[in-house]
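Not every chain of the complex is shown here; the ones you see sit where they belong.
Labels A, B, C and D are assigned to the chains in the order they are written; within every chain, residues are numbered from 1.
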């Protein structure tokens, strides 16, 4: 049966990864009809939602796991996967467990997580530090200390692209790394505004202040332009998710030799379990509903997981798969994952609305040196207080 | 007066542009096959009246009948009219031929019929060599001829012409005048014709309507209007050079006299409108061509010696300016007669040919 | 069909206004919260910046695109050679996707490898041209790209208008000894009033809706320095999944449009059509 | 007059047509300005073309102005026939015919409707026209995104959701305000006498429209075509929301190529794809040039 699957994975590596999913699905005797829409969730989501509410739903669709599809589920437009999940014991195979939690609404499972993307990486250019005559830092604090030397050598210490989500992401990483997991959860999960206004978070803001000072002179917009600065040694480092790795690879750089990566900024090696998941709209067509089940099964199949995640550069959602082909940095991630040092990420904890407000704040904070640390923290606390 | 049943009939027609009242409760009946000429000073509402008849302007009040049918709310195309616009209004993107054939094609006429009509009209109008040109490549007069042609080719009951010959040379104009007259006789359709040319008005018209400020002043046969204008305005407006006016007093009684500044004109031969002549301020009008001079003048009921002040040559004859009773007096003289400025000559006229107007109202007495 | 259009616009507007009083998130929902969305909107610093940016950008872009567009059209109207070529050159940016337009201008204005770098490379070391990364002037950087993309169309509109003008008017003005620029300014432009109105509406509606270009060039940055209302609407509707907030913002936009357009429209169309 | 004297008088000075000096001050100013402006307009295109001819490594080196060391047409080939939309790796070519199938009827329908509306509004006044028109103009200012959901519902209700005709209707509706305004305002400037003359000539609503107004408004039709072809050809949002994958226009592919947030950005392919996508409107621009006729109403009326 033909099943249309919409997603926003369109770049080379992503498409190849999707190809693996499609191959596996086609092997079940069904046919994967590809409906790719590029441009991140903001572009693709209204399209998907229109399709679903317009009465012309696709067979399956990608969302970030987390709370993006909550309302569609509540509107009864999405399919309940609990039966399949129990049958195939997803609760046992999916790791970390929190992933499946974000698919669960009112005790029912509505989505299939397929990968884990983590944000908390600091990518460093070995060449840049060589040029500045300092050793490649081992953690954030060393990095901050090395900044003046880098600057002297005409190198931007920290590349932060102009798009708001980069600034906001950088702060979240700092929060998790400098403050630690509990602090992170207290703010984002418990939404403790008083705490957010407190001295603990003040420290994080101090670090963010360092970061923004170090990022001065990053005259690029796109994250990959920023990554490119690191690759070419124009910048010392960049706080970016694991997807940045692809850029280094394409440029022919070797992890550990040309560049270094510090998960959790080297302070607090943790992996956040953000990532992607597939949702299945409720279909009337019997045959298609069957095909949906087949797809759900395929997505979590170990072989598919390996093939998919290797191409995608993300981590698999099953602990029982073997990833020998992974590179240095990826292995570091797998290690952490294996140790169970995981935490939920903002997508899972907060609504998009709150995240957007946060983005607005931090993009302003990073670009506008005039916005004091204190003011910023106050506004941050306000956002936390009204967060949902 | 109009013969036959009315072809175009206008009842109480009024029209305003904003608060400018252009036509005021105008009534007009035009007989079938009649040739009516509209005359009047610039801006008196002639074009506006034509536009109303054609249905191109939304009238404020009144009714319009064409061939007995109330067409007040009809579309122009359903009124059976053809029109020549003062501003030509040629279709710029079509050739002359296209301009001529447009209406016919719209009406769905067969091709050869269209070709025939165009050939005829363009021959009459002498525009055959121009048929393939666009309006922008024509001279003013050529454009005007095309505009006429566009109306001529149409086979309609009522033709509306708005100063159709104003940009043509005298020769062509007189030729076309004859053609239009002939066309009218042949087709026997009703024509309403605006012109400023008196010759045109007098030679073409069955009747002339003289308008002023949106009101018809006089509607009558050309000679009647010329000889017995109902008021000073009409008298003044018609005739070129225009009528001489002398202000003075009317002295009634048995032997009515007109008196002004040392002149006294006996009026026993004058046909008064009312049975007896009133006394009072009045204006005496006499046309230049009714003033004789030299020997002939002496024999007329009124004559006087005057001094020539200005001479204006006018081709075949000349216009002589002089003074009588304190007012200007002009008369025509043959170009060859040796009149010079400063000459003293005797001029005279027959008061029967004069017109007398009441000074305050301007109406004929 | 046109009725459909009117119904769609009127209906869509009403729908938008209605839902701006709800706290709809991902999906439109009837759960009224009164003016909450509006309070939040006007409290958001980003909205304030956006409105201010739109004002600056709007006024400048209107003035400059009209001026440049008209100027180009006037130049092209001088019976020049290669008119077609020049016209196409000025118009082609209009055909290009905003996203790439934004990207190219982002490069061109990039101080490290764009125009500034080139000029400095030529030896003028102190040359600074860095609009996209200076919060105080970033909106002008966007303006440059917007004009590049949009003036071609304005030029075409103007050219179409100029082409409708009778040559005799030009002759009369030449005899009257009226210099070319004055003829344009006092005779031709007033004659082209309808064309100007059309153009202004087109430009203005483009200004109100400006979104893609900002995203592509600066993503609203640095910080929130180049945010615009349409982006606010879009971001809150689709990224933040807070439809109510997006609707409130777009209602504010529509409201300001209506405040301007309606009285003007009545002045313009209410009185006698000609004359 | 003395003909003899005329003949013998020494005739000096200018004679005949005023020579059009190639380097008159006017021309230098005129063409100078045009060329300078043209350079400004072409600079980004230069960057795009140059970039599209470079390989990615060269682009990473960073000088956007330097001509390619090694010219490669790879990006063009890739953009046209290899770039992937998800799994379908046949580049822009995939959506090309869809785009054509969407653009042609949409452009025709929207321009036809709007020009007729504009004509009706300008020349045949009817009751409520002003209100009607005002709403339409306000409609021009509504951000498209806001209208997505209501239109989804509308299309669902009339059963055209997902079909090509649904999209055509959407394009026509959204083109309506601007185009109607465009045409209405142009038609008002056509001399009124022409309209009158045609009515007397027996032409009705349609006759006047097709035979008189249409040929007299070529330049504005060009503008309308430019607006609509560009707008609809480049439209992404409606194209993707109101169709299905098998009828996606090529802009969806273009978007996929240039708009990927994660993964590697291939700038050269982006540039090539953009230029390729823009080619169709560009051809239309160039081809329509002949319709910019001068003095279109010349000779129509006096005064």
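We take it that contacts are C-beta pairs under 8 Å (C-beta built on N, C-alpha and C of every residue); 3 or more make two chains touch, one makes a residue touch a chain.
Everything numeric here is computed off the predicted structure, so don't read it as measured data.
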Next on the checklist: Tally the chains of the entire complex by the labels shown and give it as a formula.
Outcome noted: A x1, B x2, C x1, D x1
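Following the convention adopted for this analysis, only the chains that are shown with their structure count from here on.
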Checklist entry - More contacting C-beta pairs: A-C or C-D? => result C-D
Item to check | Chain located farthest away, centre of chain A as origin (C-alpha) | outcome: B
Checklist outcome for this item: Rounded to the nearest Å, the gap separating the Cα centres of chain B and chain D is 55
Item to check | Residue numbers of chain D (touch at least two other chains) | outcome: 62, 145, 149, 255, 258-259, 295-298
Checklist entry - What residues of chain A sit close enough to touch chain C in their complex? => result 41-43, 45-46, 49, 53, 68-72, 75, 162-164, 219-221, 234, 351-353, 355-357, 360, 363-368, 371
Next on the checklist: Could you list, by residue number, the parts of chain A that touch chain D in their complex?
Outcome noted: 4, 7-15, 18-19, 22, 32-40, 43, 46-47, 50-51, 53-56, 222, 224, 228, 231-232, 243, 246-247, 250-251
Next on the checklist: Taking the touch rule as given, give the residues of chain D at its contact with chain C in the complex, in rising order.
Outcome noted: 30-31, 33-34, 37-38, 40-45, 47-48, 62-65, 113, 117, 122, 125, 129-130, 132-147, 149-151, 154, 169, 172-173, 176-178, 180-182, 185-186, 188-190, 192, 219-220, 222-223, 226-227, 230, 233-234, 251, 254-255, 258-259, 267, 270-271, 274-275, 277-278, 281-282, 285-286, 289-290, 292-298
